[in-house]
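Presenting chain A:
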Amino acid sequence: MRVSRRSHLRNISNFAMPLFSVALVLVSVVLTCSQPANALPAFARKYGLRCSACHESWPMLNYFGQKFKDNGYQLMNDRDAPIWQNPGYWPVTFRIIPLWHRVSTGKVLVDTYSSGNPSPTGSAVQRLTKSGFDLSGLDFHTGGTLEKNFSFYVLPSSDATASFHFETVMARLDNLFGSGWFNIKLGKFELDNLLSEKRILTLTGNGGIYQLYHFIPQGDGNIFGQMGDNQLGVELMGHSYSDRTRYSAALLSSNNGTVQLPYGNAYTGFFAASQAFDTGKAGVQRVGFYAMVGQAPTTFLTSGGPTGPIPGSGIGNKSFSREGFVGQFYFGQHVDLQVVTQHGQDSAWFGQGYGDFIDTGATTTCNGGQPCNNTTGTVLPAGSQGPTWNGILFEPHYVYSPQLIFIGRYETIRMSRQANGPDSASPSASNFGNISTYTIGYRYNPFMTSRAGFAWHNEYNWLHQDGTGPTLGLTSANVNTSELLLGFDFDF
Partner candidate 1 sequence: MRNRYNLAAVLSAVILVCCGALILGQKVNAAGEGKITGTVKLDGTAPHMKGIDMSKDPYCSKAHASDPGHLETVLAGQNGGLENVVLYISEGLSGGALTEVPTEVPVFNQKNCMYMPHVLAMDVNQKFKVVTSDQTAHNIHPLPNPMINVGWNQSQPPGAPAVEKSWKAAEVIPVQCNIHPWMHGWFVVVKGPYATTDANGSYTINNVPPGNYTVTAWQETYGTQMQKVTVAAGKPGTADFTFKAK
Partner candidate 2 sequence: MQTTVRKWSLLLGAAAVLAVSQVAWAQLTKYDLESRMGTESHIGNITGHAKDAKADYRRYCVVCHGELGDGNGESFPWVDPKPRDFQLGVFKCRSTPTGTLPVDQDLFDTIARGLDRSNMPQWSTFTKQERADLVAWVKHFSPRWVSEKPGTPIQIPPEPEITAERIKAGRDVFAKVQCWKCHGVQGMANGPSAATLTDDLGRPIAPFNFTEGARPKCGSTDQDLFRIFMTGLDGTPMPSFADNIKPEEAWDLVFYLRTLEPQKSKEKAIAKQLALKPVDPNAPAGQQ
């Protein structure tokens, strides 16, 4: 079973599927969009603090909230252990979002009919727009301490149709050797992304994720490499007393958070470090970097034919990497800017669609109709090269007050090397699969207490992707998708 969320994350980039269904799935993104966020009134209740103490705007953390999280959901006041709580206290929080939205996708290939003939007589490209009332998925957050310096977090999360998966399950040993520099976490958890996608302030299908955290080139078969998804692994992290300096190093299974070892014995390393600086009246500025380097299988043993891969049998590991800089810049009490960059690289095998053979085994073909399995004798088509790309994300905020925040975002990802290079039979256009997206929105919390969170949310997103639309003549069309969303985002 794949995590339901992933289907929409991948759909933007699924080259091998018929373009028509790509577009349709793109439109349906919003239906399955559930962005689990770790905003926990359970913590607010436990400590008698308001959301705003830990969140710049719920669910995005501020520096104090980040420190609380880095301490293992502890204030470090020797009263963190549950033994100090009222026995009736149970750290659980529900979050769901009733909403209205309108999604419009340009250039969808549709069948055309002529009078008297029930079968399609041709096809045309047109805009597809839908609107209506809807729901997000539902998150059951529970987390905190089992005992002083023993933390946990469990998050069963459903999509909008109540199909559940475990978004987060982890236990953490905090402050080993009495030092904040050593904390070990085991389970499924979010990578140590300073700009956390689980705490994103936006909700639309394309704007409710960081494209940078999920980007894979068109047609790429890498089963891994999505920094935004929660991963299974072990993490060592540490920080200074005031959290100004922090680092983390994680060893992860290369299966993108999917349970039951569906692929093989491949691992990925993720490393992040950052340093914050006190710059007086401007605030605290933080700069850091991250690097993710790993391997994932491209070869699977098969049973009952070449399209029947045996789960867990992956070998033929190929490498990939993602690395970049992160900056959190504050300009006084109201304005801040979050910046993330990325340089990504996949092996040429992934670029040709090898990798995710367990899920796509029966439906996807590579290299002129072969199953996408890198078995003995398989060769890459001429002109194949490892795809590379560069991306950048700017997210400015205007925090009018702890109760009202305006959010903007611009993200762009540009391919710097296509999988089908200039020497291949059908070279890709240099901008094929490039993404640009803008998001603007605001969140207004009409009240603020230490018991529950409630935000009136209004957001608009526009996403442009080059060359992934229906083919018109010799060139593929670009696709523009826009979405307007209004909703009540609440947790309790």
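If you want to know what made the cut, all candidates are chains of the complex that A comes from, given by their letters.
Keep in mind that, in the parts below, contacts are C-beta pairs under 8 Å (C-beta built on N, C-alpha and C of every residue); 3 or more make two chains touch, one makes a residue touch a chain; residues count from 1.
It should be emphasised that the depicted structure is a prediction, and the values quoted were computed from it without experimental measurement.
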Among 1 or 2, which chain makes contact with chain A in the assembled complex?
2
What residues of chain A sit close enough to touch candidate 2 in their complex?
47-50, 52-53, 62-64, 66-68, 75-79, 241-243, 278-281, 283-284, 333, 401-402, 449-450
